[in-house]
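Only one protein chain is missing; all other protein chains are in place.
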Amino acid sequence: MVNSWNPVRGGWAHELSGPTDPATDSGWTEHEARRGFFTDTSICIGCKACEVACKEWNRNPRDGDLELTGWSYDNTQGLGASTWRHVAFIEQDAARVEQARESGRRLVDLGMPRIGAPTADAPVDRTPPDTAEFRWLMASDVCKHCTHAGCLDVCPTGALFRTEFGSVVVQPDVCNGCGTCVAGCPFGVIERRSDGTAAPTTREGERKGEQPKVPRRGVAQKCTLCYDRLVDGQTPACAKTCPTTSIKFGEHAELVAAARDRVRELHEQGMPEARLYGANELDGVGGTGSVFLLLDEPEVYGLPPDPRVPTADLQVMFRRAGFAAAGMVAAAVVAFVGGGR
Amino acid sequence: MGRLSTLQWPVVRQLRTGDRTGRGVAATSPTTRDLQPRTTTADRVVQSVCPYCAVGCGQQVYVKDEKVVQIEGDPDSPISRGRLCPKGSASEQLVNAPGRQYEVLYRKPRGTQWERLDRDSAIEMIAQRFVQSRRNRWQERDDEGRILRRTMGIASLGGATLDNEENYLIKKLFTAAGAIQIENQARI
Amino acid sequence: MANADCIVLQGGNMAEAHPVGFQWVAEAKARGAKVIHVDPRFTRTSAVADKHIAIRVGSDVALLGALINHVLTHDLWFRDYVLAYTNAARLVSADFRDTEDLGGLFSGFDPETGTYDNTTWAYDEGSDDTLQDPRTVFQILKRHYARYTPELVQQVCGISEADFIYLADAVTGNSGRERTTCWAYATGWTQHTFGAQFIRTAAVLQLLLGNVGRPGSGIMALRGHASIQGSTDIPTLFNLFPGYLPMPVAGRHDTLDAYLAAVGNTQQKGFWANADTYFVSLMKAYFGDAATAENDWYFDRLPRLTGPHSTYETAMAMIDDQVEGYFVLGQNPAVGSANGKLQREAMRHLKWLVVRDLSLIESATWWQDSPEVLSGEVRTEDIETEVFFLPAATHVEKAGSFTQTQRLLQWRHQAVQPPGECQSELDFFLELGQRIRSLVADSGDERDRPLLDMTWDYPDDETGNPDPQAVLREINGYRTGEHGQRELVSGFGELKADGSTSSGCWIYAGVFAGDENKAARRVPGGGAGVSQSQWGWAWPADRRILYNRASADPDGKPWSDRKKYIWWDEEQQRWVGDDVPDFPVDRAPHSRPDPALGGPAALGGDDPFIMQSDGKGWLFAPSGLVDGPLPTHFEPQESPVRNLLYPQQQSPARVIYPREDNLDAPSAGEQGADVFPFVFTTYRLTEHHTAGGMSRWLPYLSELQPEMFCEVSPQLAAERGLVNEGWATIVSPRAVIEAKVLVTERMTPLTIDGRTVHQIGLPYHWGVGNEALVTGDAANDLIGVTLDPNVLIQESKVGSCDIVAGRRPRGAAAEALLASYNERAGVTVQTDNQRITDPPAELHDPAPGDDRDQEGWTRW
Partner (left out) sequence: MVPEVEFTSYYGRAIVKPPPWGDLIASYLFLGGVAGGSGLLAFGAQLTGRKLLCRNARLGAIAAVSIGGAALVADLGRPDRFYNMLRTIKPTSPMSIGSWILTAYSGGMGVAAVSEIDRLTRNRLPLGPFRGLLSFAEPVGGAVAAAFGPPLAAYTAVLLSDTANPTWNAAHRDLPFVFVSSASLAASGLAMVTTPTRETRPARVLAVIGVAGDLIGTRWMERRMDPVAAEPLHQGRPGTLLRWSERLAAAGGFGALLLGGHRLPAALAGIALLGASACTRFGILEAGINSAKDPRYTIEPQRRRLEERRAAGITDDSITTVG
C-alpha cells in the first residue's frame, strides 16, 4: 500500500511538499537566510536549562501537576502549549543498545543518500565497537519548523505564519484558538493553551506559590524559534544557554553540513547508531528547520518515524471532496427529477 | 485599531503581496511587525554573577522601569561564555518569585501565627536580645584560668550564598562581640 | 581543565551539579581527551563520559591507593618531577610506625582522646635522592600501599580488574612531560569521616604523575555555593580569621608570640613565614587605632576557642540550652543539615532565632509545620522560641563580590533596589552593629570594648545602600603613605607587622590596587591572554593556576612544548609566560638562598609549592592533617562491609557524638548489622539547589523535579517489592522517611567481599513544610553526625538503612517503627562509636619479623 508518494510537480505543488524555500513561497521577496537548530543529542547532559530558559523568555506557565512521572528524570513528558523545549531521558540496557547499533548499520547498508559533497572515498569505519552495558540517552526536543508545516497550512486565521527566517510562528494576538493546527502537526508539537495545568497551588484561605496569570490562554502555542529575538539579531534563549552546545543555532544550511560532519565523526568513532533526523529535504515534510542527531530510532525519542505533512495530499482531498459534493448534487437531482410528485 | 483599514485586511494583502496562500507576509499582524525583544527595550543591562553554585557564571540583568525583566548568561564571561544551567536560567524567577517574602515577620513565644513587625523595630529587638544573650552566656576564663573572652549565647549559620563584603562584616562583628559559634555551608 | 588529556571525575557529578563548568570537560572530550566517571551511581555525568566505573560509596581511598601502588610498582611515576618538586627523598623519623605495622593506626594515637600526637611523623634531617633508604617518604609510601592491589579494589570497591586497568592505563598514559590528567571532585569526597584524606590520596597520585601546577592538571574542587570559596577565604567559620589565619585557641595561643609561631614561624620557607604581617594588618583593619603594639595589636581581647565549635557542636549546645540566639542566613538547616531532627530540636531550645532568606523556608516555619509538629510529637503552643523572619535581598538587589571555585573574585553590580523590606546582609549587619554599639556605648563594661573599638563606619553609595566597595577597600588594605595619607596596598607583599598597614584579608590584598575594583574587570573573554586575566581577580595576586612554577622543569624550561605555561627567561632573568608566576618572579631556577632567611626569600629556585614550609609537594604529610600522614582506607562510620585491609574498621580519629539522638547502625560483623542492610548515599540534582530555598519556590525548577524520590536497582526493587512510581519507606537509626521510587539500571548492585551490596540513591532537596511549591521528606533526616576531624564535615555521603515498599507510618507510629528497628538491631549509643575496633590486633608494635598473616587480619 505505497502512497502516491511523489506529488505532481508544477503549479503550486512545490508549496505543499518536496524541496523548496519556504520563506520565498510565503511572499518574502527579500528574506534572511533560513535559520534553525541543530540539536546534537550525543553531547546533551540533560540539564534542562533549555526548558527553563525557554520558559523564562517566553513567560510560559509552569506545566504539569507537580508529580513524579517515573519516566527516568523526565517530569515534563513532552512538548506542549507551555513547554516548548523538552528533554527526553531514555535508559537502555545492552540489548537495546545493540538494537540501536544494528538499526544504524542497516541505515548505512540501505545506501542512504549523502546529500552534499560526496565522501565516498572515505568509507565509514564500521568496526564493531564494544557494546556498552548501559546508556542513558538525553535529547532536547523542540518544534521542527518544517519546510512544509502542517500547523501553518491548516490555520484558518493566518495566526500562524512563515517568517523571513523560514521559521513558523504563532501570532497570539490573532489566533482564535480553533485548534486545527494541533491536529495538523505530524510531530505533536503545537497545542492550545488551557489554564488547567497552570493552576496555582492553593491552601485554605490563601494562595501560595501562585503563578503569574496564565498568559495567552486559549490560543495555540509553540516554539517561535525566538522570533522576537531573531528580529534583533539575538540567539534563541535555549541555544544561548545550552551549557554543552548540544543545541546549536544558526543558518540552516550550515547546521545541516555540521550535522553531517558530526555523524561521520561518530561513525568513525565506532558509533554506527548515530543518525540525522530532519536533514533530508525529500522527506514527508520537506526537511525540518530543526535538525537532530539521534542515537536510536526516532520513535524511541517520541518522534514519528515517517512523518508526512497532511497538506501534501490536499489536492487529492479537495478533488475527492469535489466529487463527493457533486455526487450529492446528483443525488438531489435524482431525488427531485426522478422522484415525481 | 486605526490600521485596520481595508488595505490592511490580510485578504487584500494576499493580493497585494506575493503571498498568495496567506501563509507569510500577508498574514502578519501590526503587533508582529513591530515586535522587539525586551532585551532591546530594557532601560539598562547590569553585569552580575549567578547566585547558585560556585562556578561563577556571568549574568546580564535587564532592567525596565526598575523591575528585573530578564536575566541571561553573559557572553563576555570567559568562565561561562554566556551559558547558564537551569537554576541560573531561572534567576529572574528567583528575583520575582511568586512565593518570595517582602515583609518582616515575627513569631512570639508560643505563638501559633506570624505577626507583622516593622523592620526598624525588628532590628532593634534583635540588637537588644543580642546584647542580653551575649552577657548571659559570657565566659571570661576557662577552668584553668586561661582567657576566653567570649560568649556562647549567640550562634550564626550561613555565608556561602553571601558576598565577601557581607561575610567580612559578619565575622568582624561576631569577633568583636566575642561570639565564636559562626559557621556556613562550607562545612555542610 | 579544557587543556587536560584525561579527566577523571570522581566523588562528584559535574554534569549535574556544575553543568556550565562541564562545558570545559565537553570541550576537552571533543578534542580527544578521555573522560572517566567514577561514582556509585550512573549519573548524567556518566552518560556523556567515555566510561563509567561504579564504585562502592566511600571506598575511594582503596581505589586511589591502588592506583598509587600501580604507578609505583610499574615504575610509571614522573621521576624528574617527583625528585625535584616533592618530598619523596626526605627521611622520616625512625619512630614513625605505619598503619601496616599497627593494624590501621599510625604511631602516636591516643585511644582516650581519639587524637594523634604527630611528633613521630616529622622529618629527620637529610634526604636520599636515590630513594632507596627505607625511611624515605618514597619507600614509606611504597610499603603503605603495597597491599592496595587490583584484587583488593575488586573486593573493596566492587570494581572489576579490567575496569581498574582501564582507569590505570588512561591515567598513566595521559601523564608525563607531554600530557596531563586532571582530577575533579566534589562533596562525594569531602562528606566522609576521612574526607580530607580522599583528596590527599588524589594529591599524592597526581604529584607522582607530575600533574600539579601544570596546564590541564591538578585536583579541582567543585563547590556548590556562589561564594562558598569566599566564605572560607573571608570565613563565616568558627576556627578561622580571613586569609586562613587561625582563631586563637586557649592553651595553645595564649600569647601573640605563641600564636604567630604556630601559624608560621619566620624561619620556615614560603609565604606563611610572613604571617605576622597578615595578622597585624587584619587587626588594624578590624580595630583601627585601638590595635597598637602596646596591646599586642588587640590579640588579648580576641575570643578564644577551646575545641571544635562547629555547627553540629553548636546544635548540641542548643539542645543543652547553652545557646540563646541564632542567626540563619541564607541556609536551611532544618532540611539541609545532617540529622535534621536534631537540628530542629536544637532550634526549639533557642530563646530567639533570626532567619534571613528570600522566602519562608522550613528553618523559619518549623514551629508551625515541621515533621515533629505534624506528627504531634511537639505542639506549636509549647515552643518558646521567638522567631524573626527578615526578607533578604537577591543577588541583583545589592552589589558585592563572590569568589568562585577557582578563587576568582567577580563583582556583581546592583541592578535594582531591594523591594519592600528586603535588605542585604551588609545593610542588616551594619545596622545591627550600630544598634548594638549604641546599646553598649555607655556601659563602661570592659567586655564591650571590642564592640566599640572596632571600625564600623562605612559610607553609603550613590543608591543609598552601604557601599560594599568601601568594605572591599578595607579588605584590600591600606598603607600609610609618605605624607601620612591612606593609600590602598597593591599586594600582600606590602603588608607590614608594624601597624603601618591594614588589610581585612591578606590573600585579597591587591584586589583594589590603584583604587581599581579589579573584581569588576570585565574585558570580554578575559582579554587575549591564555590565562584570561582581564576578567575579575584571582587570589593570591591574580594567579590563575596555583604553584605554576611546577609547569617548568627544574631548569626553568617547559616540560614540553605542548604543556608550556610559565618558564624562566634567561635574558630578562624573570619568570614569564601565560599567567602571573606563582613564585618570586626573579628567583632563578637553580638559586639556593640561605634557608635561614625564612619566608619567600628562602624559597629555592625549584621549590614550587610556595605555601608549604619546605616548598615541596607533600607525598607524606608530616603535619597539617590530624588523622594521619598518609591516606588510608577505612570504612565509613556505618558500613555493611568489614574493613578488608586493617582490623581497624573506621577512621580512628573521626569525631564521634555518641548520643541518643544520633544513633548509628551496626557495622558489618556486629550483631544487628542485617537490620540496616543497605547503603544509601545522598546527592543533588541539576534542577534543585541544596535544601531548596532557592529552587523549591520556583515554578520552573519545581516542575522539573517535583517530588522526593529514591533510586534503586531493579534487583533491589524485586527483593523488596518496590515499584517504579510507587512509594518506599526508608529507615535509618535516626529517622524514617518516605519517597517515590525510581527503579533504574543506573543503580548497580556491587559484589563486595563475595556478597551483594545494594546502594540506594537519595537526593536531598526536599523538606517538610507548607510554604514551598514542592515539599517532601528530607534525606538529611536519615543521616547521623560523625565528622572528619580535619575539617569537621559530616559524613553525609554514606549511611546504612533499610527500605520497604509503601508510605511511612504517620504520627506516633513512625516513632514506634523507628524504635522497633533500633531494638531489633540492638542499637545503643556505643554502636560504631568504639575508637579501636580490635585492640589486641592494633595498638601494639609488632617486633620486626612478625608474620602478619598469623595475626589473622589480612583478610583478603
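To keep things simple, chains are lettered A, B and C as they appear, and every chain counts its residues starting from 1.
The rule is simple: a residue touches a chain if its C-beta (ideal position, glycine included) is under 8 Å from a C-beta of that chain, and two chains touch if they have at least 3 such contacts.
The shown structure was predicted, so the numbers you read here are calculated from the model rather than taken from an experiment.
By the touch rule given at the top, the unshown chain touches A, B in the complete complex.
Interface note: of A:Ala23, A:Cys143 or A:Ala159, the residue touching the hidden chain in the full complex is A:Ala159. Although one chain is not drawn, its touching partners on chain A can still be listed: residues 1-3, 5, 15-16, 69, 71, 74, 77-78, 80, 88, 90, 104, 107-108, 110-116, 119, 150, 153-159, 174-180, 182-194, 217-220, 260, 263-264, 267, 274-280, 282-285, 288, 294, 297-311, 313-314, 316-318, 320-329, 331-332, 334-336, 338-341. On the side of chain B, touch with the chain left out of the figure occurs at residues 9-11, 14, 21-23, 26-27.
The rule we apply is simple: only the chains that are shown with their structure count from here on.
Contact count check for B-C and A-B (C-beta pairs in contact): higher for B-C. Taking each chain's centre as the average of its CA atoms, chain B and chain C sit 26 Å apart.
Each of the following residues of chain B touches two or more other chains: 71, 75, 83-90, 93, 98-99.
Within chain A, contacts with two or more other chains are made by residues 47-49, 51-52, 56, 208-209, 211, 243. Put simply, chain B touches chain C in their complex at residues 44, 46-58, 61, 63, 66-68, 71, 75-81, 83-91, 93-95, 97-112, 114, 117-119, 122-133, 135-138, 140, 142, 144, 146-173, 175-188. The touching residues of chain A, when paired with chain C in their complex, are 43-49, 51-52, 55-56, 61-64, 66-70, 72-73, 75-76, 91, 93, 134-138, 201, 203, 208-209, 211, 243-245. Those residues of chain C lying in contact with chain A across their complex are 15-16, 19-20, 22-23, 26, 30, 42, 44-48, 685-687, 697, 699-707, 709, 724-725, 740-742, 744-746, 770-774.
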